[in-house]
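With one protein chain withheld, the remaining protein chains of the complex are depicted in position.
Here the chain labels run A, B and C in written order, and each chain numbers its own residues starting at 1.
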């Protein structure tokens, strides 16, 4: 370590300042956690919809439609949740006053805005485009617009699915800050899994059972990925010493039971049985999808609660800051006027 | 402050606070300086940066201790044992500053052969009168010579037969033996007196480890001498004891022995607790003095008329020989043209005191119905007065009372929220006191001067009006006086002459008819009676009625009609001498360091270049230097009194006598006159002590004041119900009675609730957890408060294997304001120092238990 | 209470839009200003000044708490004090203040500050408000009555004392020298009171 003198080099013996928090917990409550869930679900739904529209055939039409509508629904639900969480709601528009690449909250706002606009266009195009084929077999103009916009929408959807992980990791909250990569993978896979599950449910209601199989397959792949990511995140946090709040108490239980067992264990089991059986069970598919959807929400809520709790535990924070965390220096430093002037000088 | 008065001649800080930056050593004792005088401590820190050694000797480890180099813990009330140990260390190791001490103190003076020491009389001095419980001080005098006191108050006195036989100080120089071999010279007496105050004894009595004590001795002596100086800072941690005056005397003796007084960075700094507490002693709202430390006429002394008063009070030698000038000019200022030479300048209109009328007996006088009407002018005795329940009982007996403050105080609201009502002893309907609560203006809402702790008068401007009906005390007293004069205008009773004859015309301003504070300050400064020219300085004051002067020591603050020196704002820059003569006005005569003649050697040369302050300029035949000279400016260092002429006043002091208010011009290591409890500080236990006196059979100060026992009992030493040493103090976040900080949200939140500090060891023993409720009890009452368990208070391991725990409690709290708590002064007793009547609230004993008081309206036990 | 936050200013939608456009940083950012500094600066920041600038009177005060004697600069506007802080010209505090001195503004403007005369009649259970004139008259009357009833000119042994022990006064160490002077002059030399004391012994 550089420049450390006695006694800073002495080993930390666990001493804290009357066990008082060293950092402040975020003021984010269930609304933001729900937003993260919705953003991921709708963002990934847009991706699946776009893929289905691009790669699939007519049988995928319901996926495309449902995906686009889901994306729009998410884009419409998100902002009210975010604004409701602002402590000075009336100034929500200041989110667009400036853009800062260093702030996931800032570029996230632009992603949300872009995603909202593009998802709106795709959904509107889809709505106005009717069946998708004109009488002459050509694409209606509205659908063509939707098809054009769907690609940027899907990219923004990818952003929607994971920027929220960056939002949490780019804090000093021990739980969130100590496993940024794994948590991004966790959020992304969960987004894709929940989106697939939602669309699968849609197919179960009115659509093609074959589509369900595909979507359930996607959901299972994503859920498996999430399981791996969760394990890596857990391991990373344990190494740092910040894992406790997600393992202990009511939050720990809800995480283990809700997010892991129900949200990942159950759907993986359901979908695995369905995948192995010749005649997939409709019930298992629905149960698996519902479990995934519920588990995704439980995971977000638990991560938020456990994060806020970890911020109040100074020992967690001190363990985390005993050594530099992973992650390189950002390439582009936020410019600093004073350096500029000194360079000029 | 009679202690510094008897030792150095003036009862005030000898040096300016900023001068501490020049100290090589600072002993903070009897003071928690960093907490209670943070800005003064700034200069201690500055000294420390420059290499000075800082020592804090205190029962508790406080914020001052944390910044000190040495913290010497000592049991509350044992300071004299500690200081006596230092004196012994200096004498036995021959570490005193000989050239200074031999010339500037009475170390070589020979004391009466009748003198007997506590070493011989087991704790008493010679002259003890068991019946009167007081001393006759004949045997404390210089051999065959009566030494006049430099204090206004001359009790206790010598016997008449002695007075007739003894020589006066103008009859010749005091008897001396410069070889110091004479068995009754002060040096030999002190060696005998302190012989048993060894480091081991210090440890047995105070609990301070001998090693720590010796470190303090080593540091203090290493940093004194020609090249180096040290200062001692004290506050009410010394004065609030039954031996308070003698504690300060101990410091005075040490500083004189080390040659630190009157020199840069040296001396004794009294740190006072209220903004103008020095001013209110100089211009005393005190019963026993008139402005400028003149004696209030006393029916028990030879004060029948002015002639007799002056004969009694005027000293033959030294500056106090000028007393008649100051007395006559004061009477002229007060009774104007009604004061004539024929009527003794109106002397008989002054009321005479008949005993002790200080705050402690005042409490009893209220309770006993002697006092029927009271003015409380910015003081809150329910919080600050000893034995708060007695104070409240007294308030309930009054016919009427006026409280003037900036917020509703506990004193003002005693009749509805006080202990009497809370404990169920009385209902408001039972209390007949008529109460006037009047809003008072604060500084900034009125103009006038404050005198700070180092005698500096500083003017504060009126910037805004006080809110609503707020008015200054000046306004209140002036208009009350106007109304009273009107009420008495038509009386032809002799007893009403004083108020009729009182001069009472001050210019008024504004719609509220605000009297001019400048006009009052001009009267305080003094002016010529006929043509109303301002007096330019103390030498202008006359005894023939041609001058009026409200307070002679302040003369010079307003030397011309347009020159208010207290308003001068010109401090020294970085290259200046650092005495800041252009900032404010320090009494007397703008002198910043008292007895600064002592900064030069007997020949008038600075003791060293590093420590020069003033010196004799032989060419110009004058004293000169960085400060105003506290000496006769043109008296050469070699001047010797012509004893054949029976010289009086300053003519009787040589050119090497820096302490000009002392009759022989020398610092009094041995104080023959002025103190009631002995010529040398002697260790006594506090009136309430957990242990017996290890040094003498005499347990406590034999002349200490203990007015009466009813509801004011004291525990015997070692009473098992009250095994712990108990002390009270202030916190940096609050101010005294608390009204000005507990009512202000930003300061209230910093210490939001009353608490008692309890050592970890004791808390463990009694099963008390941090912030638990505890009950503290004494024979005067019980209170409940929260426990702050802390390692900063430590047990004292005393002689005989006895361990004493201490419990400490801030006394700020009460029931008003935002930060509240029980009143510590419920626990304290109406007892005091014999010289000053200051209470002993720093050292008593208490019981302690976990729990709360029953406060459900019923009476709760007062075991 | 003084120390509440400034009132929330109600703004219309048009105001808000206008304000947003005026304060919009993105264009300035595109123009090259840094998003961390200049581009982000708001209208409030641009116009910010210390409130001392608004003072119409600045006088010198001496701190009213302990006896160290720190000088303060007192800033007032329209007859109300707006701030009090250390006076850098003083050789004692050189601009610094302790926690109490730093709270002088809080003391002068505290919510508990008394601004009316409160009177409690004998045996009453409540305060009543009274006018200054009434109170002063009543106090003067009581003072005279109490003094006259208990004035002693001579002791039984014939010594003149000319005093009254029935009235006392407590306080003075927080007051100005001029005030103490008038208290001592009126109470002692005028009325013959002997029970005159202050905090010097506390």
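Just so we're on the same page, a contact is a pair of C-beta atoms (placed from the backbone, for glycine too) under 8 Å apart; a residue touches a chain by one contact, two chains touch by 3 or more.
What we mean here is this: contacts and distances are computed from a predicted model.
Entry comment: the absent subunit's protein name, as recorded by UniProt, is "4Fe-4S ferredoxin", drawn from "4Fe-4S ferredoxin", "Membrane bound protein complex subunit mbxN", "Sarcosine oxidase subunit gamma" or "ABC transporter substrate-binding protein". Just so you know, the chain we are not showing touches A, B, C across the whole complex. Among B:167, B:786 or B:850, only B:786 touches the chain that is left out of the view. Residue B:18 is the one among B:18, B:162, B:414 or B:796 that touches the chain not shown. Contact with the undisplayed chain is limited, among B:178, B:570, B:605 or B:640, to B:570.
Taking the complete complex into account, residues 18, 21, 34-35, 38-39, 41-43, 45-46, 48, 61, 63-71, 459, 461, 567-576, 578, 731-733, 745-753, 755, 759-761, 770-771, 786, 788-792, 794, 818-819 of chain B touch the chain not shown.
Although one chain is not shown, part of chain C still touches it, namely residues 2-5, 8, 23, 25, 35-37, 39-45, 48-53, 55-60, 73, 75, 83-86, 88-91, 93-103, 105-106. One chain of the complex is left out; on chain A, the residues touching it are 1-8, 10, 12, 15-18, 20-28, 44, 47-48, 51-52, 55-57, 59-60, 85-92, 94-95, 97-98, 100-106, 108-109, 158-159, 161-163, 165-167, 169-173, 176-177, 180-185, 187-189, 191-192, 196, 214, 217-218, 221-222, 225, 229, 307, 311, 314, 317-318, 320-331, 333-334, 336-338, 341.
Criterion: only the chains that are shown with their structure count from here on.
Taking the mean of all protein Cα atoms as the centre, the chain whose own Cα mean lies nearest is C.
Taking the mean of the C-alpha atoms as each chain's centre, chain B and chain C sit 27 Å apart.
Centre-to-centre separation between chain A and chain B, using Cα means, comes to 73 Å. Centroids built from CA atoms put chain C at 57 Å from chain A.
Multi-chain contact residues of chain A, defined as those touching 2 or more other chains: none present. Here chain C touches chain B in the complex through residues 3, 57-72, 74, 76, 79-81, 84, 89-93, 96-101, 103-104, 106-108, 110-127, 130, 132, 135-144, 146, 150-151, 153, 155, 159-202, going by the rule given at the top.
Touching chain C in their complex are the following residues of chain A: 90, 93-94, 96-100, 334-337, 340. The touching residues of chain C, counted against chain A in their complex, run 16, 20, 23-26, 29, 34-40.
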